[in-house]
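Okay, here's the structure, questions in a sec.
A single protein chain has been omitted from the complex, and every remaining protein chain is retained in its original position.
Chains here go by letter, A, B and C, matching the order in which they are written, and residues are numbered from 1 within each.
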C-alpha cells in the first residue's frame, strides 16, 4: 500500500516537479514516463541532446546504442562528451554523464554497431525507438525493425544548416488502414543514389542545428509516451491535423521551420502495408541486403 | 608570421573542423567566433543549452551571469548541472562543466543578480547579449542596456509547452531609421499586468521546450557573429524577409513553429528611437524604477 | 456559443497561445463565424472581434486578463495572418474570409 500511495520517491517529486505541475504531464504522465523504455540508436549530435532531455524527464530506462568512440571533432555538437573522454566509448561516456544528471533512470548500453540481425530482438525490449544514426542503410533497417516489432519510431537527421524530423509507425500497425502510422519506406520507397549521400563528417554541421533536432526528438518522445487526448482534442480541429507531417529546419532561411503534410501510408509498402513482404526472417538471415539496396556504401557513421 | 599562417591551434582545427568545412563558417568565420565575446544572462533552461553550443562552437569568451544555486527541480531541463551540484552556485557549476566540454574558451563568471545599475558597464565588455532570464523586470532593463551599449540582443522565453524567440537591436542604433533593429520596448511598450505573469516555477515547463529555445538562441548568436552576406543574399529575395520576426514554438500544436512578421522600430520608442529618453544615468541612478514599471513584483527568478 | 454561419457571417480562425487559451475553454484554435456588421453598424474589424470574443467566447470571468481600456492588454501581440496587426491597420483592420488571427501572450519563463 505504501507503494500505491507514494508512487514516486520524494527525490523524484523534486526532480520532476516542474513538469508534473503541467496538465499535459501530471502524476499520471510522470508514472507513464517512469514505466517507459526508450532506445536511442546513435549517440552523436542528435542522440546526445535527445538522451539528456529524456533522462531529465525521468523515463524508466534509456537504452543507448553506438559502437563509436569520442573524437575531438564530435565535441562541438555532442554535448554529453568532454575533452577527457576523447578516445573512449561513446556509450560508456554518455552513461557516465547521464547518470550524474539523473541517477533515477536505468541506463543500458549497447557498445556495438546495430545491424539488421540484432535490431528486432533489441527493439522488442523497448517501447519507443529514436533513430539518431547517420546513414541510409541504418535508416531503412531501423524503420523495418520498428514496424516488425510494432514500436513507434522518431526519425531525425541533420546536415550543414538543415534538419528533418518525422514521427513514424505511430500508431504501429501493418494492416494498411489509413489511420495507422506510415513508415520510412512509405516516404522514401527507394533510397537516394549513393552519390547524393553526404554525411556530417563530409558536409559538416552546425552544433545548434543538430542540437535543435535532437531536442525536438525528446519532445516528440514525451508526446508519444504521455498521450494527452484532452489537450490534443482541443487543438485538433481540422482533418488536416491528423495528416502525418515532416518538419524541416533551415537555420538561414525565413521562416526557418516548416511543417509539410505527407501522404502517409502507401498501400503497397513492402514494410508496413497489408501487402508487406518484409519479415523478421528476411532481416535476420540477410535475405534483405540493406547495403546493396542503398547502393553498396558499406560503412556508416553515427554523427 | 607563425601566428598569421596558423591562426588556430591544431586542437582547434580538430574541434571545429565539422563547422569550418561549411561555407557559412570557414576559417574566416571561425576566427570571428574566436574573437567574439558573448554574455549569457541567466543560467537556467535557456542559458544551459545556449552556453553548451556556443562553447562548442568556439567563441572566444563566454560571460555567464546568475546569482542562483542549483536545485533538484532544475535538473530536468538545465543540462549543465549534475545531481552532485545541487546547492552550489550555477555560475560555478556551469563553468566547471563547460571547461570540460571546451577548454579553449575563456569563461568569465558573474555570480550576482544582474541589476540595471550593473548592466551597462557589464554589457560594454561583450559583443552580443543573450537574455535567458525569467521576469519582465530583467527583460526590460536588459533590452535598455543593450540599446545604450549598442549590442545586439537575442531574447527568448519559454513556459509550459511554448516558447518565443526574437533578435533585437540588430543592427544596434538609436537613430530611428527603419533599417535599424528594434528593441524589446518596440514590441512591448507597456509591461504585462503582474497578474498575467507566470514563471516556470509556477507554471511548469517541459525540458525539451526550453531546450529547443535555448539551442536556437545559440544558432542565432552564430548567425550574428558570423554574418554570411553571400548566403543571406541568395536566400533573401523579397522585402518581407527583411522584416523583423518573432518565432513561436508550441510543442502540442501543428505546425509547432511559426514565424510572425513584427512591426519593427517604433518612431516614439523611449529606448531606441530618435526620440529616446532613456539614458545611462536613468538606468544607473535608479530614476527608472523597473520593478514599479512592471507592477511591483520585486523578485525575479532565472529559470 | 453558436457558430452557425449565416450568409453574412465572416468565417475566421482565431488562435490563443502563451496561456491565453486557458481563458478560452483551454482551446487553442477556434473556428468562428463573425457577424459581418458590428454592434454599431461598422464593418467587422479587429476591435469588434476583440469585443465579440470577450462577450461570446471567453468563459473566464477575468476579462482584464485579455482586455484593458477597451483593447487587448499589454503583453499580448495580435497577429493577422502571421503579421503584427500594427502592420495591417491595428484594431481597424477589417476581417476577411478565412483570416487567421492569433493572440500571443508573451512569456517570461526561461
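Criterion: a contact is a pair of C-beta atoms (placed from the backbone, for glycine too) under 8 Å apart; a residue touches a chain by one contact, two chains touch by 3 or more.
Computed from a predicted model, the values in this text were never measured in an experiment.
Considering A:97, A:114, A:153 or A:187, the position touching the chain not shown turns out to be A:187 (whole complex). Remark: the omitted chain is touched by one listed residue; of A:89, A:102, A:133 or A:170 this is A:133.
Contact with the chain not shown here comes from a single listed residue; of A:29, A:42, A:58 or A:116, that residue is A:42. Chain A meets the missing chain through residues 42, 44-47, 131-136, 139, 156-160, 162-164, 187-193, 195-200, 203, 205, 210, 246, 248, 250, 253, 258-263, 302-303.
Going forward, only the chains that are shown with their structure count from here on.
The distance from the centre of chain A to the centre of chain B, with each centre set as the mean of the Cα atoms, comes to 29 Å.
Averaged Cα coordinates give chain B a centre that lies 31 Å from the centre of chain C.
Per-chain Cα centroids separate chain A from chain C by 38 Å.
For chain B, the set of residues that touch two or more other chains comprises 160, 200, 203, 205, 253, 258-259.
Residues of chain C found to touch two or more other chains are 28.
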